[in-house]
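Shown here: the complex without one of its protein chains, the others still in place.
Which chain is which? They are A and B, in the order written, and residues in each are numbered from 1.
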Amino acid sequence: MNILFEWFGDPANWSGADGIGQRLWEHLWYTAVTMLVASAVALPLGLWVGHTGRGRWLVTLANSARAVPTLGLLLAASLWLGPKLPGDFAYTVPSIAVLAILAVPPLLAGAYGGIDSVDGAARDAAYGVGMRGRQVLWQVEVPNALPLMLSGVRSAVLQVVATATIAAIPGLGGLGRFIIDGIALADYGQAGGGALLVAVLAVLLEGILALLQRRLVSPGLTGRAVGGSRNDDDSAGPEESADPTVDLRTSV
Amino acid sequence: MDWLAAHWRDVLDLAGNHLYLAGVPLVVGLVLAVPLGWAAKRWDRSYLAIITGAGLLYTIPSLALFVVMPLIIGTQILDPINVVVAMSVYTVALLARTVADGLKAVPDHVEQSATAMGYKGVRRLFGVELPLAVPVIAAGLRVAAVSNVSIVTVASVVGVPQLGNLFIDGFNRVIWAELVTGIVATVVLALALDALIVVGSRLLTPWRTAGGGAA
């Protein structure tokens, strides 16, 4: 434990091009870029598959990608693309490409699963009252799919944060550098400190996203709706709405 | 192929280690997850606590957990036990929820009739509820198995040998055959474990495949 305090206590570790501040910034930056790229591909695709019911094999295919080891993929991509790219791009492009590919399955599964789990009667009613396809998608399907979609986003973010750490092995920046360099130098204060920072970052991001999800999802879907019991004219109430779960996790 | 022909004994050794590092936590995790999942089902308040706690543990990136683990349990940093414990933590985190949800999915009328016939407590759990929850638990176990096999490769960084060593060595010395062998061997191992669980779950639930029922 002392070595951790020592490492965190040293002001030199906090600033500069390889200080905690810079590494944290890099980590967040990789995460943001990766999520943007992956979401831009996976979310529309997931919505499309869910809405039209076509191309379900895409989701199955993406899910089976779980079995491919992240580290192996990262190293293979770096070995292949690295020499072809100039300067820092040799590290960032292959890593971020792999990070983005790995973020696709949970995003896709969340978006598809969310739309797929929308109550059939509600969808039927949406068409029945005269909504057009797009109106059904945006006014009914997407709002009802949000809990699962956002679960997918949360899984993807956690996964990217974790995988970005591993991407320090083929040379990416970010908090993983402390761990990899620390182990290489037998500086376990640095390695442990880096590990702790990553863990705290992951938990914090998860917390923030969970709060965001609470704000975005309609209270009618979360069982947090305000006030009162239902008691008036009969007892045949609907079953309690359970928190919908789909396993969106791929390995990290 | 030349590379593999020269090194297949090493690959087998590493695969054996890999199986140990990924497989033992699977068993440990399952054994620990059953009482946790049962408690989570039994008491609503514990459900929330257990699910939240499990979710939080699952949030911690694997590399970070491997490195921090020795600081928590007081082992040497290069000790394989760190990896086994860390992987067990992930497995429990994933399975506790699965077991709870699997038990919750047992139809109420089945539980009631079991109780009415005199089943109670642990006997009802093992005699009625767990067998019926097998399909759900097996599904969770498959996810855990496949992800364990993948995560274990990261242990190369903390000096615990398994198939991940092939990635790192292949990468460092630019031997594509070694790197690709590592990836393929890992995928094969993951699929083999997955298949094993599928077969096991079928054997444990003969009623699901009997008489044209949907498996």
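Just so it is clear, a contact is a pair of C-beta atoms (placed from the backbone, for glycine too) under 8 Å apart; a residue touches a chain by one contact, two chains touch by 3 or more.
Here is the rule we use: contacts and distances are computed from a predicted model.
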Complex minus one chain; that chain's UniProt name from "RagB/SusD family nutrient uptake outer membrane protein", "Caspase family protein", "Cytochrome c oxidase subunit 3" or "ABC-type quaternary amine transporter" is "ABC-type quaternary amine transporter"
Output for the hidden chain's shown neighbours is A
Missing-chain contact, candidates A:Pro11, A:Pro86 or A:Gly128, resolves to A:Gly128
Where A:Asn144, A:Thr163 or A:Gln190 are the choices, the one touching the absent chain is A:Asn144
Among A:Gly16, A:Gly55, A:Gly207 or A:Gly220, contact with the omitted chain is made only by A:Gly220
Contact residues on chain A toward the hidden chain run 119, 121-132, 135, 140, 143-144, 146, 217-221, 223, 225-238, 241
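By our rule, only the chains that are shown with their structure count from here on.
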So, in the complex, the side of chain B touching chain A is made of residues 55-56, 58-68, 71, 77, 94, 97, 101, 139-140, 143, 146-151, 153-154, 156-159, 163-164, 167-168, 170-171, 174, 176, 179-180, 182-183, 186-187, 190-191, 194
Note: in the complex, chain A contacts chain B through residues 1, 4, 66-73, 75-76, 78-79, 158, 161-162, 165-166, 169-170, 176, 179-180, 182-183, 188, 191-192, 194-196, 198-199, 202-203, 206, 245, 247, 249-252
